[in-house]
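All protein chains of the complex are present and in place, except for one that has been dropped.
Up next is chain A:
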Amino acid sequence: MTNSKPPIWRDSLFWQIATQVIAVVLAISIVVILGMNLNRNLRQLGINFGFDFLQQQASFDIGETPINYSPTDNYIRALLIGLLNSLKIAVTGIILTTIVGITAGIARLSDNWLVRNISSVYVEIFRNTPLLLQLLFWYFSVFLNFPKVDNKVSVLGVFGFSQNGIEVFGVNFSPEFATLLLGLTFYTGAFIAEIVRGGIKSVAKGQWEAGRSLGLKPGLVMRFVIFPQALRVIIPPLTSQYLNLTKNSSLAIAIGYPDVYFVASTTFNQTGKAVEVMLLIMFTYLILSLFISLMMNLLNRSVQIKER
């Protein structure tokens, strides 16, 4: 008679199931309530849900078009242009910021006092001010103050600076693209520098000593002994920085570079299709993020300690 089961409220299994049921019910009711509100509000505004509008003529101009585009094309093509522009920024940005970040990170550990401190100053300035502000600064007080095209400034015959943007070996980058690229590169680079520094410092000192005792020069020890090991610590946070760079490229809207967010936002302004445009933006960035994570995870696997 004392084989009594504990009362139901003392049973952890009961609580596990009950909590989950409550969570599901709550989630469903929130979604339903929000959905009903949305439905009613959209009806009041006279907007129907649907992606048909994408076939309509976009009728706005885009400053930078990697593939042919005219305002008579439809929204799909406009958004495609935006996506290509975003990819252009993300790819070049990731490459450049890696170079800047690794250089600054290694410089912070240099045994040269000046190099070390210049790098610290760079990191502290760029990390502790908003990216948006940096972009506005680059754009309005640097790029728009460049000389007119006729008397452009040429550096080493490789770079040319004018109000038309930056010219490298005859390839011209618009002021908007160049601003966004430089802004994202130096901002993200400052964070990567700290990650690289942390990664290198995490490698045991004995590894340096072992490398030196084999007769390798410091540069070679860094390249062949220290850095490959530091990569294990560096890659996961580096991935987040690449994702941040890609997402932050949406700040293009502040300086008028036509990336996917800019085009989507114009699309929303013209059509009023808030929900659909938001879904498109969400979808695009999730795909981009997943792709970057996938690539970085593959890279990560290749530097992991092989344990057999």
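Everything below uses one rule, namely that a contact is a pair of C-beta atoms (placed from the backbone, for glycine too) under 8 Å apart; a residue touches a chain by one contact, two chains touch by 3 or more; residues count from 1.
The criterion applied here is as follows: contacts and distances are computed from a predicted model.
Choosing from "Fumarate reductase", "Amino acid ABC transporter permease", "Fe-S oxidoreductase" or "Lrp/AsnC family transcriptional regulator", the protein name stored in UniProt for the chain missing from the display reads "Amino acid ABC transporter permease". Contact with the chain not shown here comes from a single listed residue; of A:16, A:29 or A:59, that residue is A:16. Contact with the omitted chain, checked across A:58, A:231 or A:281, is made by A:281.
Only one of A:55, A:68 or A:112 touches the chain withheld from this view, namely A:112. Between the chain not shown and the residues A:8, A:38 or A:168, the one that touches is A:38. Touching residues on chain A toward the chain that is not drawn are 16, 19-20, 23-24, 27, 34, 37-38, 40-42, 44, 110-115, 118, 124-125, 127-134, 136-137, 140-141, 144, 247-251, 253-254, 261, 265, 268, 274-275, 278, 281-282, 285-286, 289.
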